[in-house]
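Excluded from the complex is one protein chain; the other protein chains are retained at their positions.
Showing subunit A:
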């Protein structure tokens, strides 16, 4: 069982924010052929707000920390990514004070994402990254390869949700931008060393 603490969670979010800032243009480029070209700028605006909300703050527990993160994402990202990432952190906040087990937290987050967006595995959305990653975390076997394979698996899928679904077969051959940003989220989680 892997436990999360306020300190490791803050490291995780700092790492995620840094990755989004570094890949802002790349995420928007990925979003151009199959979306509307703004995933990078929307996520960067959201993560800047997240950092403003958590940097230098003392949080009593994961609940308060994740709630602050969720509210920053919900109120700053917009589009579909704001409600989806925001809901993920809100669901983790609900569990945070009773249960710091990472598998349970991420499981609750994924259930929230699926309920909010209605996507299933195979629809070419961030659910396709979260599903195998959460399974691996619960099995104690999350590695960078699991994350990378999950992100790359979206390339050959036909989009069935969101704006990319209007392209149908033409969405094949493109990585899903939300899956790529979720990949950064889990890469940042591994980098905190919680699994070491």
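The criterion applied here is as follows: contacts are C-beta pairs under 8 Å (C-beta built on N, C-alpha and C of every residue); 3 or more make two chains touch, one makes a residue touch a chain; residues count from 1.
Here is the rule we go by: contacts and distances are computed from a predicted model.
A.B. asks: Which choice in "Dihydroxyacetone kinase subunit DhaK", "3-isopropylmalate dehydratase", "Tryptophan synthase alpha chain" or "Xanthine dehydrogenase family protein subunit M" gives the name that UniProt lists for the one chain left out?
C.D. replies: Spelling it out: the chain absent from the display is recorded in UniProt as "Dihydroxyacetone kinase subunit DhaK".
A.B. asks: Which of A:32, A:131 or A:187 touches the chain that is not shown?
C.D. replies: That would be A:32, which touches the missing chain.
A.B. asks: Just one of A:21, A:111, A:167 or A:191 touches the chain that is missing; which is it?
C.D. replies: Checking the options A:21, A:111, A:167 or A:191, the one contacting the hidden chain is A:167.
A.B. asks: Hey, which of A:116, A:138 or A:155 is the one touching the hidden chain?
C.D. replies: Per the contact definition at the top, the residue touching the missing chain is A:116.
A.B. asks: Taking the entire complex into account, which one of A:80, A:133, A:180 or A:194 touches the absent chain?
C.D. replies: A:80
A.B. asks: For the chain that got dropped from the picture, name the residues of subunit A it touches.
C.D. replies: 28, 32, 36-38, 41-42, 45, 74-84, 116-117, 158, 160-163, 165-168, 170
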